[in-house]
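Heads up, the thing below is written out as structure tokens.
Removed: one protein chain of the complex. Kept in place: all other protein chains.
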Amino acid sequence: MNKFEKVTTGTGEECGVFGAYGLDGEDVAASIYYGLFALQHRGQESCGIAVTDTSGERKMISKKGLGLVNDVFDEESLSSLKGNLGIGHVRYSTAGASRAENAMPLVINYIKGTLAIAHNGNLTNAVELRKELEYTGAIFQTTIDSEVIAYHIARERIKTHSAEQAVKAAMQKIKGAYALVVSSPRKMIGARDPFGLKPLCIGKRGDTYYLASESCAIAAVGGEFVRDVEPGEIVSITKDGITSDTSLAVEKGQEARCIFEYIYFARTDSKIDGVNVYHARIVAGKALAESYPVEADLVVGVPDSGLVAAKGYSEGSGIPYGMAFHKNSYVGRTFIKPKQSQRESSVKIKLNVIEEVVKGKRIILVDDSIVRGTTSANIIKMLKKAGAKEVHVRISSPPFLYPCYFGTDVPSNEQLIAHTHTKDEICKIIGADTLGYMELEKLEEMIPGLGFCDACFTGKYPMEVPGKDVSHAFE
Amino acid sequence: MNKFEKVTTGTGEECGVFGAYGLDGEDVAASIYYGLFALQHRGQESCGIAVTDTSGERKMISKKGLGLVNDVFDEESLSSLKGNLGIGHVRYSTAGASRAENAMPLVINYIKGTLAIAHNGNLTNAVELRKELEYTGAIFQTTIDSEVIAYHIARERIKTHSAEQAVKAAMQKIKGAYALVVSSPRKMIGARDPFGLKPLCIGKRGDTYYLASESCAIAAVGGEFVRDVEPGEIVSITKDGITSDTSLAVEKGQEARCIFEYIYFARTDSKIDGVNVYHARIVAGKALAESYPVEADLVVGVPDSGLVAAKGYSEGSGIPYGMAFHKNSYVGRTFIKPKQSQRESSVKIKLNVIEEVVKGKRIILVDDSIVRGTTSANIIKMLKKAGAKEVHVRISSPPFLYPCYFGTDVPSNEQLIAHTHTKDEICKIIGADTLGYMELEKLEEMIPGLGFCDACFTGKYPMEVPGKDVSHAFE
Amino acid sequence: MNKFEKVTTGTGEECGVFGAYGLDGEDVAASIYYGLFALQHRGQESCGIAVTDTSGERKMISKKGLGLVNDVFDEESLSSLKGNLGIGHVRYSTAGASRAENAMPLVINYIKGTLAIAHNGNLTNAVELRKELEYTGAIFQTTIDSEVIAYHIARERIKTHSAEQAVKAAMQKIKGAYALVVSSPRKMIGARDPFGLKPLCIGKRGDTYYLASESCAIAAVGGEFVRDVEPGEIVSITKDGITSDTSLAVEKGQEARCIFEYIYFARTDSKIDGVNVYHARIVAGKALAESYPVEADLVVGVPDSGLVAAKGYSEGSGIPYGMAFHKNSYVGRTFIKPKQSQRESSVKIKLNVIEEVVKGKRIILVDDSIVRGTTSANIIKMLKKAGAKEVHVRISSPPFLYPCYFGTDVPSNEQLIAHTHTKDEICKIIGADTLGYMELEKLEEMIPGLGFCDACFTGKYPMEVPGKDVSHAFE
Partner (left out) sequence: MNKFEKVTTGTGEECGVFGAYGLDGEDVAASIYYGLFALQHRGQESCGIAVTDTSGERKMISKKGLGLVNDVFDEESLSSLKGNLGIGHVRYSTAGASRAENAMPLVINYIKGTLAIAHNGNLTNAVELRKELEYTGAIFQTTIDSEVIAYHIARERIKTHSAEQAVKAAMQKIKGAYALVVSSPRKMIGARDPFGLKPLCIGKRGDTYYLASESCAIAAVGGEFVRDVEPGEIVSITKDGITSDTSLAVEKGQEARCIFEYIYFARTDSKIDGVNVYHARIVAGKALAESYPVEADLVVGVPDSGLVAAKGYSEGSGIPYGMAFHKNSYVGRTFIKPKQSQRESSVKIKLNVIEEVVKGKRIILVDDSIVRGTTSANIIKMLKKAGAKEVHVRISSPPFLYPCYFGTDVPSNEQLIAHTHTKDEICKIIGADTLGYMELEKLEEMIPGLGFCDACFTGKYPMEVPGKDVSHAFE
């Protein structure tokens, strides 16, 4: 299931970034458009593109707006965005008022000319940094962390010799999770936080370099995957090629890649830090099969995010994989939701059970997570109504128990069923015959050898977090 | 793959119809909206809803527009469409200029008050009927067949005692393929052409009756499937229940259901004339496995329309089913196409290969049809680039050779690769290792015992068609 | 004051029509756009243009929509409307739901190909004609009289030798007020009803001919005024020039030109049937000065429609003319009206008094009519608050007492202050010091020698009207 419905609170910094630099002068706006299009799953609230012509006046032109990439850009606007260096951004849909001013990239004029910045992630010390900056006369026009980062880069740039050094100095001040893409008049800079919480990678096609949140975006523009930007690494792409600075990285093994990228966020055709997302989900499915075997006739996944883990469970258990659902391809942001009284049919509008497949069968239903439990309950009800004899639910992640301070949009605790109920209670509430969650200790099998963050399951944060005390409060 | 890209010529009458009648006075616009939403795959060009309040003034209110159901309707417009009897329509995207005036339902005032009509299909004698009508002073404001049908109903209504009789008399004049939904002040009438080329079914929830092109739309509104409208049947739903007239039906076994509904058009969760579309595609896949066995490691389908047939091939052959592609969920109508020079990446924007799945594997690739061959060629190229050792293409329909006069949008012959090349040539052109098409004689296994139309493969039309001579010309 | 606010009921057929035929093949869509733009005051609800290329396929292309000419058309849509023969229409804003389907021109296919029709006016026997047509199987898709007219032309065309003859035969059936512009594949036909209630004139620039509701539209496109179409005349413009048929005209002197065209509707720079609208209003103002002299310091008009009559009063009385008001140039259709509680300021947003001009002065305030009296009361209040010592109101038309059946949108009787109150009562209600209405017998001075209709003041209709009895009821 599309998770965007789950959002109700949170800072909402799951986003996608994409940068392109045509060293031979080729216009990049169209490529950025396609790149963002491939990253649309990472954010549907707003999007934007800023480009500059490195050989000309180096004036930055940008366009941003609320809505999907397809809504905001058309042929006319793309062709007016002339320039061979540019960055783009898709922003997550958060609850509440439309915030057009928060659309990225942030384009600023500063001491060294123009600079555009796009980021994915959440700073944990943003509030303190804002206060500090305000005490020296800073003004803020948005509520996004990019503005804090931009101020730091601008201030450091006065004291340093290059944009890269300014980015590095800024990174020594900011804390939290981030993947950054910055375009300075003739440079495209990418950076990941020292723990590598958010992904970023490099691609290339001909003389054009790309930076992207996920490798799928590089494939979409016909580029070759070059490599991941490493946790803590700053890369700078200029006409002289790529330079790299990895001195801010945490010690090997201390990285804290967000495990949820593999479980849910990223596309199955992306590869992050050497691990295919598809592979990681297959492994998760197999692990579930091992931990919670059950006699059944068919393994099915909740489209789209549960499908690959279901395949893994099938492979692990030897029980056939089936397609139990038709998902409506036209469900999008602007979908008018049925009124509360018709709540059940809200799921039906998105998903319908293929009766023939499930009738008389014992079903293993795989999904990536349970948030409030309502959606799961509705799906199970639909399966049983279609004749499923048993429904065994397997969840490819451990229960959510702790808040995420790094940009993953998890509902507040009262709304998390796992926070207020035991596994047995949940099983009963959703109407499943049995219920199994991915075991914590098996998470590392998904990305063997790679340090990752599982704080939302364990409460063990890779760094100090502002609300530590608050989170203890509800343990 | 989404087929709408294949359209370049043709009459474009693949559409979806949905009607709802709340006998207890319940407003139906929201249900029609969700019903049309479930039928959106049948038409993306325009849509519309017309409702009337059977207990009040019986004034018809309607709203139509170019675009998807989500684009045309919002909460405000839905709540202004007050009425307990209504019909809706989604229209197929045809090439060429936007034709706002062709959006349905057609709402008319005639001798007996107001009448709304929506239909799916194509009349073969529309041109003659228009001429005939014009000779008696008729004026036409659209180019849709509904207007011809409406005229006939209006004229017959003068001579007959009921709307049903007028519909029947009109059906004796019109020829071709159609599924009709008509709302007369206090009746909802549904009808299928005598051969049953286009599907239509009846659903119910509480005191509300539904008519829908496919059963999936009834499920979407939380209704129960009651039964199919039979080929040649006219059903009338009033507060006294359902009445039926089947006297126009062709002889049992002579029906000519469009086989392409099962192969491609209809949703896999729909059941048409007693046969699950999912089931029919599984059977097709199995038949392909039987006809064209090959040693391979994995069977994969082209999303979304090839997936179920691929599953069938896997079941038939015992070769594992795999997911080779990630399909971008945000691809829609307004997508800006890459310029010709970037042609290859157009497919990449929609689909990306999951390298891990196909690397080093011998792949069986199942799709529902080959039109120009370009898309297939690109997909095979992508698979090979991702490391597939062999790609064996299996198509779940026989080659297109003849034009369809009943509303299926098939490109002109020059564009059909099967029309100008042999199977071996096509195999080579698309870069496949082997190629197999569904065998004509096995089509009936998909819907055993049901009469169907396979004229696009055989040229044997169930009735006289206007362009018969033309089609002979290119045989 | 802009009168469109006064509308609450009525049939709303005040409209503007414009046709252009480039005999040398020149595209006419841009000219029609500017022509409609000049006629925008005649209708703000919807507009449309239909063009055809007389030398090519003669396919009709049209675009219609709700809103002002500027909202509906842009450069792109204008340049897609290729053709050297075309007609356009602006439609009046009526109360109630948006009626996109009622936008004109009406474009139809009929026995002789394609035909577009646009009209201004109101048929008095439309209801009977619709019924009659329905009894012979006609279907109606709109509620506009054009559809009735189109049916008659289509039916007559079967029996006649030319489009002109068909138009003439149709005119013998329809009754009421109308100015028609019709484009038949290679002809542009214009016609006025036998009484000449609605205006229509002919213009020319180079080889392009124009038909327009008012001569101002011909000036706007740089054309020369040729002549008026006469009451009852049918003109046909082809590459062979203009032909005329005046056999349907009423007897000289029996014409019934709408006097309100001169009082309020038409632009002051238009000339209708030989009389300048500006001149007619000056005469009206002078007549008022003669009938209701008063000692005063300044004559001011309510912008914009009262300004010229005020000038006339000034000329007639010798009392200086002054500008008492600033009118906000940005007031338009989409203006958000203040809530009832702020009613008074609604006028203030449109008009503001220039204090310096009126302070300490005895003012003669000229307006074209009083409908409900609220606006007049507010304006007088504003003048007095700004220091006017006296306000003497002079109205350049007699009191409205009878309904108009010919397309002038007059509120229902209960809302007409003149219908429920005496002149003295009205004077008191609006807070004027004295009040004078144009005298009935002086109306003819405005358009000496020309027959006109004053039924809204006298109840003496030039022809039988459907609601005669109803109107008697309230006499």
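Residue numbering begins at 1 within each chain, and the chains themselves are lettered A, B and C in the order written.
Keep in mind that, in the parts below, a contact is a pair of C-beta atoms (placed from the backbone, for glycine too) under 8 Å apart; a residue touches a chain by one contact, two chains touch by 3 or more.
Please read these numbers as outputs of a predicted model, since none were measured by experiment.
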For the chain not depicted, the shown chains it touches: A, C
Residue, one of C:Leu211, C:Val357 or C:Val393, that touches the chain absent here: C:Val357
Candidate in contact with the missing chain, chosen from C:Ala219, C:Val366, C:Ile380 or C:Leu416: C:Ala219
Per the touch definition above, residue among C:Asp304, C:Glu390 or C:Glu439 touching the missing chain: C:Asp304
Contact residue for the chain not shown (choose from A:Val17, A:Leu36, A:Val51 or A:Val107): A:Val107
Residues from chain C at the interface with the omitted partner, ascending: 2, 30, 33-34, 37-38, 40-41, 68-71, 73-75, 78, 216, 219-222, 267-269, 271, 276, 278-279, 304, 307-308, 311, 321-323, 325-326, 328-330, 332, 334-336, 338-339, 342, 344-345, 348-349, 352-357
Residues of chain A in contact with the chain not shown: 61, 80, 97, 106-111, 130, 134-141, 143, 147, 150-151, 154-155, 158
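In this text, only the chains that are shown with their structure count from here on.
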Closest chain to the centre of mass proxy, which here is the mean CA position: B
Pair of chains ranked first by number of touching C-beta pairs: A-B
Self-contact between copies chain B and chain C, residue sets same or different by half: same
Chain whose average C-alpha position is farthest from chain C's own: A
Distance between the centres, which are taken as Cα means, of chain B and chain A, whole angstrom: 36
Centroid distance [mean C-alpha coordinates] between chain C and chain A, Å: 60
Cα-centroid distance, chain B relative to chain C, in whole angstrom: 48
Sites on chain C at which at least two other chains make contact: none
